[in-house]
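A protein chain is absent from this complex, but the other protein chains hold their places.
And now, chain A:
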Amino acid sequence: MSSEEQLSAIKGAKVLMVGAGGIGCELLKTLALSGFQDIHIIDMDTIEVSNLNRQFLFRQSHVGQSKAKVARDVVLRFRPNISITPYHANVKESRFNVDFYKEFDVVLNGLDNLDARRHVNRLCLAADVPLVESGTTGFLGQVTVHLKGKTECYECQPKPAPKTYPVCTITSTPSKFVHCIVWAKDLLFAKLFGDKNLENDLNVRSSDATNLSEHSEDVFECRKGEDIEQYGRRIYDHVFGHNIEVALSNEETWKNRNRPRPIYSKDVFPDKLTKENGKTEKGSATDDVSAMASLGLKNPQDIWSLAENSRVFYESLRLFFLKRQKEIGNLTFDKDDQLAVEFVTAAANIRASSFGIPLHSLFEAKGIAGNIVHAVATTNAIIAGLIVIEAIKILKKDSNSYRMTYCLEHPSKKLLLMPVEPYEPNKSCYVCSETPLSLEVNTHHSKLRDFVEKIVKAKLGMNFPVIMSGASIIYEIGEDLEEDMVAIYAANLERALSELPSPVISGTVLTIEDLQQEFSCRINIKHREEFDEEREPDGMLLSGWVEAPVDKNNNKSIGNGESTSSVLSMEEIQEGEKDVEIQETSESAENVTGKKRKLSEVSKGTIPDHSGLPDESSRNQNQLEKLDVDDEDDELIISNDWESLTKKKRL
C-alpha cells in the first residue's frame, strides 16, 4: 500500500469534499493522515452542540462557527503543511459549476440530504469526475463509487422519497403516533403560530360543508377580552373536544375503526391553572423559555400523563403568548426550539390519548417531529476509512478493485463490512443514460405550473430548469431574464398545457434542461382524460424509470419533512436488520447484457417508521433472491463487472 506510485497519486491529487459534518470530520482527518495535500471542502452549516458527540474536530467554544472553516483550522494543526480550502457555502450555489468540478480528481460526499446529493451527482456526471458517495445512520453505513459510463450514477437506483401520509389520516383517522405528531406540528402549531395566510387542513371535514362558515379562522384567533387561560381552554376544547365530536358524527368513518374519545379541559382541569404557574421565571431570556422548566418536569425521557401533557399544552401556549408574542404569525417548527417541541409533544400526546395511541416522551417526540437521525462517531469513522480506500483506488485508476461497501450492524455470512462490485449504469436512468421519460397528463386541464412544481422541480430535482417544446422556450427560471420574458413565463404558468403559445399536446416532446447541473432530459407527452383522484392525485403520471414504490393510499398527502438521514439505499438492504443477505441471481436472464441489478425491484426504501411499530409491508417486500456462491471461491462476488459476462474468480 505504500508504493511509490500510490504515494505520488495521492500527493498530486486535488480532492473535493462536500460536507464537513459527521462523515466530513472523520474523512478530512483520514485524508490528511493518508498524505493528501490539496483538499477543498464545502459546507453551509454552523456548529451545534448536538454535533459534538461525533464531529470531533469541533469544541464547545466553536458552536456557531462555520464547520468547513473550523474543520480546516483544526486539521492544519496536526498537518500544517497541506492545503485545505474551506467554503462556507451551499453546494447548490452557481459558482460551484461544471468548471469548478472539473478541477478535481475525485469528489467525496458526506451529505445529509437527497437534494444536494442529486445535485452533486449531476455535476460530477457533467464534469466527468468520479464521485464517492456515502451515508450513515446509527450503526449502519455505506460507501458507493460512481464513474460516468462505467458504473451506476447516484440516481440510477431510485432513492425513496420522504414518507408522506394521506391527509385524511392526519386530520381524521390517525392510527400511529407519527400521525399525531404531523397533526400537531404541521396543522395545529402552524395554525396557531405560523403564517395565517397559508392553507391549513385543520378544519377540513370531508362531508360537512355547512359547518365551515362557523368554524372559520376566528376560532383560532384570540377574542376580545379573553385571557390566556380562557383562550387556551377554548383551543383545547375545540381541537380535542369539539372537532372529535364532529368527526364521530360521521358513522361511516368509524365502521371499522376504534372511535376516538373527545377530551375537554374541564375533565382534565376542573380548577384554574394560572395559580400553579406563579413561580414562572421573570426576565428569563427567550431561549430559556420552557414549559417543562416552569412546571418542574425535569426528564425529557419521561412519558407524561394526559394531565401532564395538558399542562404542558397550556403552559407552552401561554409562554408563547407571554414571552414570544412578536414571533407569533411567523413561526415554523424548529426541533431546536424547546418551547415548540414541548407544545407539539403535548398536543400530539393528547390527540394520541384520544385515539388510543400510546403516548411518547418529549425525547421520542422530538426525534420524530424533527426527523432527527441517530448518529455515533464510530460508524462515521469506519465509513471515512472506506471512502479513502476507494478514493485512492480511483486515483490509481485501479478500476477492477472499486467496491461499494456496506457496514452492517449484524453480520451477514460473517461479514460486518461487505464489499460488492459496482453495477453497470442503468440504461433507463434518465439522468446518466439520457433515456426519455413519458408523462401522461390531461393537457387540457393541467396547467404548466403543476408540471413545473410537481414534475420538474419535485420529481426531476431541477433548480433552474429551461423547458422547451421544439425550438421555443415555454418556461425558464434564471437570474438574468428580461422583464418581458418573465411576464410571458408567468402567464404561461397559469395556462393549461394545450393552450400554451406553443401547445403541449399528445405527442409533444419536451426538453428540459438545468444549465447549472448541465443536465437535460426529454419527456414524451401523452394525453389522458381521466385520472384516479385517490391514486393519482396530481393528475399526472411520469414513467420511464424504475420508481420507488409509493404508499398505495397516498392521496393528497402530507409529509413529515425530509429526514436528514444519509442512509437511503441502505433501507433496501437493512430493512428489519435481520440476517439479510445481499444476493442476486447469478443469471440475470431478462437482461440482454446480463448486468442489470435486481435489487432495484426490491426497493421499498422508507425512512424508518419512528412510531416503533414494525412496518410489515416493507419487510415482506424485501424478498431477496439467492446467490449462487461458488464454494471454491473465497470471495463473495455479487455481480459481474462491466468488462466480462463471466463471473470473476479472485485470488
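Here is the rule we go by: a contact is a pair of C-beta atoms (placed from the backbone, for glycine too) under 8 Å apart; a residue touches a chain by one contact, two chains touch by 3 or more; residues count from 1.
The rule is short, and it goes like this: contacts and distances are computed from a predicted model.
For the chain of the complex excluded from view, the name given in UniProt is "Ubiquitin-like 1-activating enzyme E1A" [choices: "CTLH domain-containing protein", "Chloride channel protein", "Cell cycle control protein" or "Ubiquitin-like 1-activating enzyme E1A"]. Only one residue from A:56, A:100, A:321 or A:464 touches the chain missing from this view: A:56.
Between the chain not shown and the residues A:64, A:80 or A:225, the one that touches is A:80.
Among A:11, A:223, A:374 or A:444, only A:374 touches the chain that is left out of the view.
Screening A:171, A:405 or A:517 for touch with the missing chain picks out A:405. The hidden chain makes contact, of the residues A:26, A:43 or A:315, with A:26. Annotation: of A:20, A:84, A:386 or A:504, A:386 touches the absent chain (contact as defined above). In the full complex, chain A contacts the hidden chain through residues 1-2, 26, 29-30, 32-34, 49-50, 52-54, 56, 59-60, 77-80, 138-139, 299-301, 363, 367, 372-382, 384-386, 388-389, 392, 403, 405, 407, 410-411, 414-419, 612, 614, 634-636, 650-651.
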